[in-house]
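Mind having a look at this structure? Questions to follow.
With one protein chain withheld, the remaining protein chains of the complex are depicted in position.
Presenting chain A:
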């Protein structure tokens, strides 16, 4: 079993960026302050841009340069700016509230990573990209972001989890098949952007209605 966990060789730079991405996913999971969470998201965007660039250089795929450019524009600049403005206008400063305490979440996260690497082993063998060893990393980052969506209570953190999932998905696509077709990528990018806008409007509505962002207000609890 242990043999299947061994990843195929990858270029050191791409490998380093991949591990940094995984680390940033854990950082998001453990972060307690809202603003730092957004900053880590922006950092993840930078890592994603760099790793796309390095894969583009290593594999000589010109369309990946466009992907990198889009990533930079959307995930490093546009979305974090939008999120910061949102936090400011909604006067969110405080702590992240969790449903499951952070140490337990981290332990669950460790299992998730092991699971992802075991899962990705056969895919990595099939793929023929320079960075195929990193498919497991992408999968792990995806599941970690999902975990964050489950364990957090505030709506804003859930959006960040959602955006993190999208990042991870993008990362996996780049490493498994040198990216999705351009149309799909563009479509997803626009979806995420529109999604963020919708969430933004939604937040205002929630606050208007409940004067709080706690998700329990959105639960459909039947009144006795």
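The working rule: contacts are C-beta pairs under 8 Å (C-beta built on N, C-alpha and C of every residue); 3 or more make two chains touch, one makes a residue touch a chain; residues count from 1.
In this text, contacts and distances are computed from a predicted model.
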Chain not present in the shown complex, as UniProt names it (candidates "DNA polymerase IV", "Putative formate hydrogenlyase subunit 3 (HyfB)", "Branched-chain amino acid ABC transporter permease" or "Indolepyruvate oxidoreductase subunit beta family protein"): "Putative formate hydrogenlyase subunit 3 (HyfB)"
Residue, one of A:102, A:119 or A:188, that touches the chain absent here: A:119
Touch criterion as defined above, residue of A:113, A:147 or A:192 at the omitted chain: A:147
Touching residues on chain A - with respect to the absent chain: 99, 115, 118-119, 122, 143, 146-147, 149-151, 158, 177, 181-183, 186, 215-216, 218-222
